[in-house]
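Here the complex is missing a single protein chain, while all its other protein chains stay put.
As written, the chain order gives the labels A and B, with residue 1 at the start of each chain.
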Amino acid sequence: MTSEPLSLPAAAEPTAYSRLMRRVLGQKAFVIGIGIVAAIVLIALLAPVLAPHDPYLQNLSARNVPPFWYAKGSWVHPLGTDQLGRDYLSRVIYGARISLLIGISVVIISGLIGTTLGLAAGYFGGKVDMLVTFLVTTRLSMPVILVALAVVAMIGGSLWIVILVLGFLKWDRFAVVMRSATQQVRSLDYVAAAEAAGASTTRIVLGEVLPNIAPHLIVVATLEAASAILLEAALSFLGLGVQPPLPSWGLMISEAKAYMFFSFWLIAIPGTALALLIFAINLAGDGLRDIIAPEGRS
Amino acid sequence: MANSSDIVLEVDGLSVDIRTAGGTLHAVRDISFSVKRGETLCLVGESGCGKSMTSLAIMDLLPKAATKTARRLAFAGEDLSRAGKGRINALRGNSMSMIFQEPMTALNPAYTIGNQLVEAYCLHKKASEVEARERAVFLLGKVGIANAAERLGQYPHQLSGGLRQRVMIAMALMCGPELLIADEPTTALDVTIQAQILRLLADLQRELGIAMVLITHDLGIVARIADRVAVMYAGQIVEEGPTASLFNAPRHPYTQGLIACIPVPGRTEPGGRLGVIPGVVPSLVGEVRGCSFRDRCTKAQQACLDAPPVRETADGHRWRCILENAA
Partner (left out) sequence: MTALIEAHDLTRSFEVSRGMFKGKRTLHAVNGISLDIRQGEVLAIVGESGCGKSTLARMLLGLLPPSAGAITLEGQDIRSLGRKGMARRVQPVFQDPYSSLNPRRTIASIVALPLEVHGIGTAAERRKMTIEMLDKVGLPQRFADRYPRELSGGQRQRVAIARALVMKPEVVVCDEPTSALDVSVQSQILNLLMDLRRELNLTYVFISHNLAVVEHIATRVAVMYLGRVVELAETAALFKAPRHPYTKALLASVLTPEPGLGIPDTGLGIAFPDPLNPPSGCPFHPRCPERLPQCASVVPQILRDETGAVACHLHGQGPAPH
């Protein structure tokens, strides 16, 4: 149904920007999600200011101090200390840096690989498409966690190794989504018009196709970031990810498992932080998908 | 003049409002018309003028966001606005039926066309499947489908667009309707097939004495098939009358403009300038005051800021304009 002549902008029509804002604010889940994520990012950036202590400073005389709400707790260590007497609040704050670093770096690497493959497959089709489809199938036949375990077990774990391993494994969803989005845009007349204007393939892909599939890219990126953060936590928990003394939330949970029954907060606090971040990213990602979905032809 | 019992569809003061994010959109604004047995009324207008909403309102198939009001909406003397859901379901697909623009939206891809033709008939007419099949084969033959019995076993996607549209017509005729509403029945088709299907529709309509409302944006179709024409603009009927009178002596500036826009082989000079209607259709969101064509009308004047009167000639040609004759 073409309603367009009737919705022609008289001067009083809401601008594109105000329409977008209205749609964004209509998405409560998105606003909550993005709010929490923004808060965690801020905390991570301001960690040196916010953390009351050095997260690596051990104090063996003050081990396993409980958080302030326990009778034995104190405000010197608001969230208590760990088994080595390090301030737990400071470690959780610095831990946010690691989780976000992992999430962002992994998504940059896997996003670059997956988007390039997906764009190429969707734009060129034919043999290129067959090759990319083959690569995706091959990649999907290898469980991420097992491959990561094998690699880390062979060459040892470290923050950067975890990032590289996850980055080079988790591009499949980017490739699949970008491929089908590109196929759709590729067949539209404005791509043909750009071709007929003499634009090079690179120019068409970057200038005409990519901006129009970017919304899908952003959605996949948020979901993949959450997934990478969880995987890092799992690997670190198994001792194959980030190595001590770095304050990774997964590692903190792992280190605390021996004290699980005596000092439950040692697990509960990083666990809650992790769950909150993942929850918030997923909320934001889902909301984003709903916000960009109704775009296009009115 | 036919007597009033011949009137199959009577629409008086029908309005359709649609809630949108920007406010209420008045898609159809106080329109009235009636169709007699054996008569073809064409509703013509450009996209968005409210043609489909009118037909959906009559068939009680409006989308959720839309509400309709009418002083009277009567089918064969029976007031539909007072009839319950059950009664309307019993009429719809039975004595009132509809043909849609895109047959794929109306045909179920999961069932054979035989199933779909037979089902409605058995339901409404309490007939046996054998009878229904016989009728389906008969009607498919009527709409020009060869080896109809075989076609019954096919699925919609196995048919070409022209064939599907014929199946839709057969389906609309299965229960012997008194009223047929066809919303752009041939817009998606090629010109040769369009001519074939329209011819068929006109023949069947005459033969069966059906009252037909044909909705289209194509003035060529209108001129060839209609007994009477109603021209819609921005949700209103701005001019209505017998086909010959409306085309030979259009009274409303919009109708005159529309006719001047169309190239006609042998009439317009090849390569010459075609008539134009400047400007764009006004927004129908919020209250519309005065003549809705005023922004684009070359004859507009101060008085057009008030709702223009409806003028009428002896032969039932009516138009909504302050001018007696704008030509």
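By definition in this document, a contact is a pair of C-beta atoms (placed from the backbone, for glycine too) under 8 Å apart; a residue touches a chain by one contact, two chains touch by 3 or more.
From a predicted model like this one, the values you see are computed outputs, not experimental measurements.
Per the touch definition above, the residue from B:L107, B:V222 or B:I237 contacting the chain not shown is B:V222. In the complete complex, the hidden chain is touched by one of B:P63, B:G86, B:P109 or B:P270, namely B:P270. For chain A, the residues touching the absent chain in the complete assembly are 2, 4-5, 8-9, 16, 188-190, 192-200, 203, 207-208, 211-212, 295-298.
If you put the missing chain back, the residues of chain B touching it would be 46-47, 144-146, 160, 162-163, 190-196, 198-199, 202, 217-225, 243-244, 246-248, 257-265, 267-268, 270-277, 280.
Convention: only the chains that are shown with their structure count from here on.
Averaged C-alpha coordinates give centres for chain A and chain B that are 53 Å from one another.
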